[in-house]
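These notes concern the structure reproduced below.
Complex shown without one protein chain; remaining protein chains in place.
== chain A ==
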């Protein structure tokens, strides 16, 4: 199953199995197991031109062993029909600073980047960011 993620300025998709839960964003600092929650606005992490969202926000939660990463976005939807996903060209993949994108889906004839949220969460927990962030 594929999730369509909308930030303020862009759309992305991810595989649902990369995400442990989706719900309304909270301000909690720890989860019920005492793990620290690292909360980030997804849009500006990926694109400096994408501002942080405000208002009613959703969190995509990825549980790691010692941390929980919450990626905050304005909107998340489950796509009724899985789009065709093609891998990124190898020469493009090889040039990515961090391997957070691993494919392209076509939605309404527009390319939408497929995110590897589990890899992204693991990198964020290690303090890794894209150069602009």
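One rule holds in what follows: a residue touches a chain if its C-beta (ideal position, glycine included) is under 8 Å from a C-beta of that chain, and two chains touch if they have at least 3 such contacts; residues count from 1.
Basically, contacts and distances are computed from a predicted model.
Consult the UniProt record of the chain that does not appear here and report its protein name from "Spermidine/putrescine transport system permease protein PotC", "Polyamine aminopropyltransferase", "Chemotaxis protein CheW" or "FAD/NAD(P)-binding oxidoreductase".
"Chemotaxis protein CheW"
In the full complex, which of A:28, A:89 or A:126 touches the chain missing from this view?
The one listed residue touching the chain not shown is A:89.
Which one touches the absent chain: A:27, A:54 or A:110?
Residue touching the absent chain, from the options given: A:110.
Against the chain that's been left off, what residues of chain A make contact? List them.
10, 45-47, 86, 88-89, 91-92, 94-101, 104, 106, 109-113, 115, 130
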